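All protein chains but one are shown in place.
Here the chain labels run A and B in written order, and each chain numbers its own residues starting at 1.
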Amino acid sequence: MAIITLTSDWGLKDHYIGAVKGAILKKMPDANIIDITHNIASFEIEQAAFVVRNSYKYYPKGTVHVIAVNTEESEVHPHTVIENEGQYFIGTDNGIFSMIFDEKPDKIFELTIPQDSDYYTFSTRDRFVKAAIHLASGKKVEELGSPKEKLLEKILLHPVIDNNLLKGHVIHIDNYQNLITNIKKPLFDEVSKERKFSIFFRTYEIKKISDSYLDVPVGEILALFGSNGHLEIAINQGNASGLLGMITKDAIRIEFY
Amino acid sequence: MAIITLTSDWGLKDHYIGAVKGAILKKMPDANIIDITHNIASFEIEQAAFVVRNSYKYYPKGTVHVIAVNTEESEVHPHTVIENEGQYFIGTDNGIFSMIFDEKPDKIFELTIPQDSDYYTFSTRDRFVKAAIHLASGKKVEELGSPKEKLLEKILLHPVIDNNLLKGHVIHIDNYQNLITNIKKPLFDEVSKERKFSIFFRTYEIKKISDSYLDVPVGEILALFGSNGHLEIAINQGNASGLLGMITKDAIRIEFY
Partner (left out) sequence: MAIITLTSDWGLKDHYIGAVKGAILKKMPDANIIDITHNIASFEIEQAAFVVRNSYKYYPKGTVHVIAVNTEESEVHPHTVIENEGQYFIGTDNGIFSMIFDEKPDKIFELTIPQDSDYYTFSTRDRFVKAAIHLASGKKVEELGSPKEKLLEKILLHPVIDNNLLKGHVIHIDNYQNLITNIKKPLFDEVSKERKFSIFFRTYEIKKISDSYLDVPVGEILALFGSNGHLEIAINQGNASGLLGMITKDAIRIEFY
């Protein structure tokens, strides 16, 4: 059974979800439509990229991911379909794809199939669904458009290494208000060389990386590598973002000694 | 695979969704249950009608739409099942159906099948699911109740035409805070006769209808016909409702000259 996932900033109260699911099911009544999220903040492609990036690798080959955030097409932001490691991604190349993949994906095409209506404001319903059905039916991605050399690069700030210092920042605040940073475990290990360290943020200092939230008493601050490999500042059963007064883009600094 | 959609004002945090999905799956384990929305504001049948109206036509024939808003039955508001263009709609005839369909639907029946419990407050779980399974199994709608001549009419305010003037109002504010009005493209074209025009709302005036949100710079006001054919006031990547101070039922006026 073909799997088509949806990631959008539509919210849950309008007709957008209902219309797109209908358009899929009309052409493929047994499609397994999977809601990844429809609660991306309006137009926030960084947030959408973070969610897709941390979800897609768990899906089987052949899965089609429709990404419906900032979909309006323009000359600089063409509708695009990507094949990578046997999965497909349909959306608008507004920079989001460069934030989803670490390396250039296997195949990139600019969509050239016509859309199904005269309206230009609901590309997902009128064009992406058509491409998704094509791929979910096992047809070739090559038939959907013309090959494209590269994706629009949206520069994400990477952590900065300065000998004994590793500087990063918060890139995502999750539902528990955990602060997820852009420092990942392999980089930490590389700089650390098993030395001692202190993690600084605002007026706080942590000297240890925990394995689990339960490693500290309820209400205490901890640092750990979260389930997607990112260094995370959290409070056991508490709201780190609110209680520490930290938000996205706030700095975190690790000193090794 | 049978498709059953759900539209409700249950919200997402209670057991109502879980119980209804279970009741469906117990009788039809491979049903494709599609959430259209569960975030209709409590008891707001206009909002529910708007969402169903703009979703259902995209679904394949045979789809069963369960509409669970203000479902309590009374003599004036009977439980009702409708067949229209090969699709089915189950709900309470509290006026909502007259707002979903432009014309009298193909078949209307008052539900007479007994319900499954002694409780009268969860008709969806205890009665509508039974009707939905019946229809999704390919059985006849005629077996569910007795034919009914007409639906309860809930009068929606239609746009008013006054020679060179077209007056409408905002009927829906979507997740992006776009202001969706009750003026649709065919009516606009009919009154316009390709004349010039000005669209007035609050203290604003727009002299052009855009094709896409991107036709104006970020942060600027525009008017366009949205993907469901309704005239819409929006701000490119901004929140029109909040920034213009406009809400549902606020007036919009178009002068042709």
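Please note the rule applied: a contact is a pair of C-beta atoms (placed from the backbone, for glycine too) under 8 Å apart; a residue touches a chain by one contact, two chains touch by 3 or more.
Treat the numbers as computed from the prediction; the structure is a model and nothing was measured.
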Contact partner of the left-out chain, one of B:79, B:125 or B:172: B:125
Option touching the unshown chain, where A:95, A:159 or A:226 are the choices: A:226
Residue in contact with the excluded chain [from B:4, B:23, B:135 or B:191]: B:23
For subunit A, residues in touch with the removed chain: 1, 3, 5, 7, 12, 32, 34-41, 47, 50-60, 63, 172, 174-176, 211-214, 224-229, 237
Interface residues of subunit B (partner: the chain not displayed): 9-23, 25-26, 29-30, 33, 35, 42-43, 72, 74, 117, 119-122, 125-126
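In this text, only the chains that are shown with their structure count from here on.
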Turn needed to bring subunit A onto subunit B - CA fit, degrees, nearest 5: 120
